[in-house]
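Excluded from the complex is one protein chain; the other protein chains are retained at their positions.
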Amino acid sequence: MSELENRNPDPLTKNVVFLTAVDDIINATRANSVWPLTFGLACCAIEMMATGAAKYDIDRFGSGPFRGTPRQSDLMIVAGTVTHKMAPRVKRLYDQMPEPKYVIAMGGCVIRGGPYVKHGYHVVKGVDLLVPVDVYIPGCPPRPEALLEGLFKVQKLMKREKILDRTRRTTKPEVYHAVYPGLILRNAEDGIWANHWGSQGEAARGVGGGGHRWRGPVCGRQGRGVGRRGRALPR
Amino acid sequence: MTEAKIRTEEMLLNMGPQHPSTHGVFRVVVRTDGELVLESESHIGYLHRCFEKCAEGNNYLQVVPYTDRMDYLCAMMNNWGYAVAVEKLAGIEVPERAEYIRVMVAELNRVASHLLAFGTYGLDIGAITPFLYAFRDRERILKIFEKLCGQRLNYSYVRIGGVTFDMTEEILADIEAFCDYFDPKIIDEYDNLLSYNGIFISRTANVGVMPADLAISYGVTGPSLRGSGVQRDLRRDAPYGIYDRLEFDVPVGTGEMGQLGDCWDRYMVRMREMRQSIRLVRQVLRDIPEGPFCDKKAYRAVKPKAGETYKRVEGARGEVGFYIVSDGTNIPYRVKARAPSFSNISILDKLTSLSDVMVADLVAIIGSLDIVLGEVDR
Partner (left out) sequence: MVVKAEAWAAVAGLCRDDSRLGFDLLSCITGVDYPEREDGAEIEVIYNLDSIANHHELTVKVKLPRDDPRIASVEEIWRTADWHERETYDLLGVVFEGHHNLVRILCAEDWVGHPLRKDYEPPDSFHGIKNVIY
């Protein structure tokens, strides 16, 4: 209840009756029970599985029951490479999800084609050509901590949802800045310094992830080509 | 009403490409009659990431990260297969220490890969707990790899001419601690948990029986072929690296729970292979020599003479082969990858037509073949 404030002004019933906005209560329940769609496509999916499994345990953060069907889920974690053969299915799965729905693009491949950006004739260069994306998590693959961070961003977005106002979907993209400084993340538990761009050799050669610099998960509705409602956004 | 009067209808069912138990984006179209699968047709290519085209556009060193992403569960073996092929083409000598390190990381990676296969196979069959156990121990291996090369999945650690970073004493101690922790206590725990579980046995024994000659004709290799009782392991039959100096057994299927070559046999070969891998790692820990960890020249650039070669190594799923054509420049003219999962999964259609298979058994068969879609489609 910490994120809900009691708006009851009456001192007599203050501690007995709890008044709040409908938005707040709906958003709080929604954000603390996110049901992601299992949408593992490639290597990133393994990290997504690791996030759900014993050590990183996504259940701690009010998310977790990975659903096998889009009709029961409200968050699509696109983890892996989207190819032209797969693209119609991605779109259809997205369309089958009930509103309000959120999309996390996990990994360099779904952001801009990742390592396959130049020669990958069969790779879709970014899932945001197909569906609008809420949060981008760069990395190849992103660490489970990064995915968790991305989930928090989505939960933040969920808490700002208004049931009467659906127009916010066309507002300007917002970008949250890095929690982690620079390119390096310290994994507090292990005391290990890990490079977010994969092994050092890769980073130096620049095939790690489609030319993105790590800024932490980037958040914002940056659909290219299609708007949240399927309308074309102004470029 | 007698049974003859009930009219049944055939149905065409589409499993995948987005299906929780197809291990990725694999699609099978099955013609069913009730619960029975009459026929199936596999469709692949939903993850075709153009590895071979990418390899033609990058120089020899830059191709290594792409090989990781083919079979992302045992990336070390893919790196190794590619490195072996290029080394043969360019005539590069690998330092002794590097060969030992390669065996060590590859075997640890094999354990990690089999652990994932074990966990997800449990999930397919309907046992959720083994998955959590498997990931608990897989994380330990990943932690070692992370210390070693900074990555959890796509290591690019084995490179042409050696390995990327040297092994430190600290990491060696970690690996030793892991071996002591893992074998035999944890593997026995797994056997108690899943392998000899009555429900598990009845779900997998006598299901998807794969005769040896058929498996060979379909090009099945690795644990799936050994599950059918064929003694075939490239580490022993065509040794590369330093495998000829090490002692290990090649476990094969025995048919103890049912017919030879059923799902349980294939599964059990993996469990037994993990013990052998730990045995190999222990031997390497014992006699790892000092010295350089990579060929100095090959660390910077590789430029083989014109020619072609085909080399294979034993990956976690079978034989990982690379056919490389060089035209004398520093960019490969053609790289073709032989992916074990690609051949392994092609037998699926035949297996479903051989015997009466239920839809739930189909999932068990796919799981026991242990495919990685990144490798099937490349």
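Side notes on the structure shown:
So that you can tell them apart, the chains are marked A and B in the order they are listed, and the count of residues begins at 1 in each.
The rule is short, and it goes like this: a contact is a pair of C-beta atoms (placed from the backbone, for glycine too) under 8 Å apart; a residue touches a chain by one contact, two chains touch by 3 or more.
What you see is a predicted model; the values in this text were computed from it and never measured.
The chain not shown here is touched by just one of B:G219, B:G258 or B:P292, and that residue is B:G219. Interface residues of subunit A facing the missing partner chain: 84-85, 87-88, 112-113, 117-118, 121-122, 124-126, 129-130, 210-211, 225. In the full complex, the hidden chain is touched by subunit B at residues 44-45, 48, 50, 52-53, 56, 213-214, 216-219, 221, 230, 232, 237-238, 310, 312, 319, 321, 323, 325, 333-334, 336, 338, 342-343, 346-347, 350, 377-378.
The rule is short, and it goes like this: only the chains that are shown with their structure count from here on.
Here the CA centre of subunit A is 30 Å from the CA centre of subunit B. Residues 38-43, 45-47, 49-50, 53-55, 66, 68, 80-81, 83, 85-86, 89, 93, 115-116, 118-123, 140-141, 143, 190, 192-195, 198-202, 205, 207-208 of subunit A touch subunit B in their complex. Taken in their complex, subunit B has these residues touching subunit A: 17-20, 24-25, 45-50, 53-54, 56-58, 61-62, 64-66, 69, 72-73, 116, 119, 131-133, 135-136, 138-139, 142-143, 146-147, 149-157, 159, 164, 373-374.
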